[in-house]
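Of the protein chains in this complex, all but one are displayed in their positions.
Coming up: chain A.
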Amino acid sequence: MPNMRGDAMRGLAVFISDIRNCKSREAELRRINKELTNIRQRFRADKTLDGYQKKKYVCKLLFIFLLGHDIDFGYMEAVNLLSSNKYTEKQIGYLFISVIMNSSSDMKQLIIQNIRNDIQSRNPIFINLALQCVANIGDREMATAFTNDIPRLLVSGDTIDPVKQSAALCLLKLHRTSPESLQLNTEWTARIIHLLNDQHLGVATAAVSLIDALVKRSPDEYKGCVNLAVSRLSRIVTSSYTDFQDYTYYFVPAPWLCVKLLRLLENYPPPEDPSIRSRLNECLDTILNKAQEPLKSKKVQHSNARNAVLFEAINLIIHMDCESSLLVRACNQLGQFLQNRETNLRYLALESMCLLAASEFSHEAVKKHQETVINALKSERDVSVRQRAVDLLYAMCDRSNAEDIVQEMLTYLETADYTIREEMVLKIAILSEKYAVDYKWYLDIMLKLIRIAGDFVSEEVWYRVIQVVVNRADVQSYAAKIAFEALQAPACHENMIKVAGYILGEYGNLIALDPRSTPMVQFELLHTKYHLCSPTTRSLILSTYMKFINLFPEIKMHIQEILRHDSNYRSSDVEIQQRATEYLRLSEICSPTVLATVLEIMPPYPEKQSPLLVRLKQKKPLMEADTSSELSTAPIAQSGDGPKLTDTAMHLHQQQQQNGLLVSLDTTESNGHYETSASSSLPSSLSSSSAALQTNKKFLFKNSDIIFENDILQIGIKGEPKKSVLHVEFYYGNKTNFNLTNLSASISLADELDPELRIHMEPVQTTLDPRAQIKQVGTIECLKDYRDLPKMSLSFFYSNVPQKIDFVLPVYLNKFIEKAEMDSNNYFLRWRNLDKPDQECQKIFPAKFPMSHDVCAQKLEGFGWSNLHNIDVNADNFCGAGIFHTSAQQVGCLYRLEPNKQAKMYRLTIRASKAGVASHLAELLEDQF
């Protein structure tokens, strides 16, 4: 057994040794269970257990927990330890609750009371224990409970330094968990800022982190920190390392403080005051100079600490983006790192250079390192470093080097790691399109891309190729030619077949005069691939054949033969069967002129942002923010004669949803006559209809929606809220050509005995004529708040077969919310009054849709409550109020929605006067933005 420090709880050490000596997992488990039984007995039987014993057993429980077992007792004993006047017992108590207890604990109030006692004690080591516990757990209740005590400790003159340090970071934690519960007196602002100047470097180090967060909350209030931060930074970087004693780390003066100060300054634009600004520039200059000095130690700690400061300084230089000399120096420094033998430095240099490439001042300087970066791509052994090299090549690419870079990336792609291939494919596709001077080059690259990395070509990529071809008449015959050539390869990737199939269907005629690619040759070549393809691709090829009938009437017979073939005409795949049947029929009954209209070539797509960029952003939400914004401002179409860029992907995607095809050549938009598709096919007779169960959340924001639809029936709902009563209308539409009989509808509640809703519906007409719609009216009254939605059951006979449909009725709680208008005083008054824990719910969630202010506003208003202006100081945030009506009571609801565009996240806080309502409303809205 190794030596134990301090008093050593021998029983604990023995237990740990026992566990370590266990030969098997089972033996370990037995030993643990034995111990748990023992402890449980001790806790239960021995009321006089002394503090030391309690501490020891709590510690054992902690150890068992850390081994990965659940601990479901001992909480009370741990909390008891908090009130011990022995430091070590207290300490173990705090450790236990910090490590094990989750926020749901019902002993929360007891814990908070103990913490309060310790904070108010005059004993600094007790205060510190309590503060550390708050910093470790830091939930909302604590934020509310200590909103006064802790700030006071921070700014008070009597507080000793270690307590100040803990208090600063404790506040930071509470600020992070619950910014609105933490109200800092503005009189303290100046005193908090002045902690930057504190003699004690530890206090300053802790305080900068807090100030950084407060600055993000109210930049104007704290802007005085810029001056102080610059002067503190300047004193550190210009002094000798011997000045800071224990705060010098391997010859680098106070690196942690330096880095935090530099990051603090990144919150603001470059200082306007010329003297502060030049002082800051001197600091940055000095840091860059020091990086050139010979190392003072061979230890990696020395160079790491020095370079940590350097990289942070470079980040600040990039953030200020105005001093071209600094930017170029930074770039040269990073260039040196690209050749460093430390992998870490090469990795970070590549990463930082990506940012420099986006600045107009340093873009050219970055380009000088192209060769080195390409070499990194070829020779780095660490895939994450290669990944950074790809990112940098992408960022530094412009018209002058695009051909080289795209070529290098293509070459690398053949041997690239599987994990990064898809992203590389996207990047190559974007660059080659963006910088294409000659679209023949673009097409060559794209087909090569599909050839060497077909599996990694996402749908967007090949959709895009087709968009470009459709929109550029000058490359269509070239496209047909190379697509035809690509098909001649003995093994073709399926994505290649799709692209080639589509292109030949549209433009095969442009190469048909060449004896090597006559219509028959084209058709036969494509058909050699047909049987090897998946059903979706075969569906696409069938469409191509149909297009061939129009382009090349002379091979119509051959194609009809294929369509008629059992493997298509009677294919087990519904889509193929349907296409074969319909195309065949179409080719038989339509005159050539009708066919020519129906099968006209695709019109150009409307111009929009490339879906590839959207896709790339989805893949790397954080890394690409800068480069992609640069891309969207430098549009791909350089002039009017550029490619008409579009969103085929989305366009096609809609198609796909409409009729289940991957890509249909016959879009309803391009030829309105052509409406033979899934919707008209007869519903197969089912005993129980395929209940496409939708819990449609559209009805959250609107008062009418389609709530159910299948091949037979469509059901719509319309609601008109009046306080606690919702007047509803259901519309039943018969989509078939037959009567629906014995129709009956009923609504059931989750809890019939104790209903939350009172539903009254007028009886519905029992027969529904073909293609007709009937209406049913009724009311739904809200008796109290509810979670479970009512269910609707519908039964009827369709061609004498009984059908039953069950679905959830999307009558959400918010339908009973009436909007409330108020001014900001009123709003905040009410907000503060709703401060009990179960009155509030907060959710933080990533943005699901593009973050548009208007769309959010529309949704919030559609949700029923008000969208109040001039309440929140930040105009990007939303605040509002509403009254949730039940027949028994009215529940006031307030909300605040804070979008964070950088992080692409939202924070939604709802407070409601009745317990549980806030959390329910928050659940409804979570993920709707």
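In this text, a residue touches a chain if its C-beta (ideal position, glycine included) is under 8 Å from a C-beta of that chain, and two chains touch if they have at least 3 such contacts; residues count from 1.
Here is the rule we use: contacts and distances are computed from a predicted model.
Enquirer: Looking at what's absent rather than what's present, what does UniProt name the missing chain, "AP complex subunit sigma", "WD repeat domain 48b", "DNA polymerase delta small subunit" or "TMM27 protein"?
Expert: For the chain missing from the view, the UniProt record says "AP complex subunit sigma".
Enquirer: Which one, A:I32, A:A78 or A:I92, makes contact with the chain that was left out?
Expert: A:I92
Enquirer: Which one touches the absent chain: A:F311, A:Y583 or A:Y895?
Expert: Result: among the candidates, A:F311 touches the missing chain.
Enquirer: So one chain is hidden, and I want to know which residue out of A:I115, A:A254 or A:L510 touches that hidden chain in the complete assembly.
Expert: Of all options in A:I115, A:A254 or A:L510, contact with the hidden chain holds for A:A254.
Enquirer: Which one touches the absent chain: A:L169, A:L265, A:A357 or A:L443?
Expert: Checking each option in A:L169, A:L265, A:A357 or A:L443, the one touching the absent chain turns out to be A:L169.
Enquirer: Which listed residue (A:L49, A:I125 or A:I601) would be found touching the missing chain in the intact complex?
Expert: That would be A:I125, which touches the missing chain.
Enquirer: Where the complex has a chain not shown, which of A:D243, A:D382 or A:D876 is the residue touching it?
Expert: The single option touching the absent chain is A:D382.
Enquirer: In the full complex, which bits of chain A touch the chain not displayed? Write them out.
Expert: Looking at chain A, the ones touching the missing chain are residues 1-2, 4-7, 9-16, 20, 35, 38, 52, 56, 59-60, 62-63, 66, 68, 70, 86-89, 91-92, 95, 99, 102-103, 125, 132, 135-139, 162, 165-166, 168-170, 172-173, 176, 201-202, 205-206, 209, 245-247, 249, 254-257, 259-260, 263, 301, 304-305, 307-308, 311-312, 315, 343-344, 346-348, 381-382, 384-385, 621-622.
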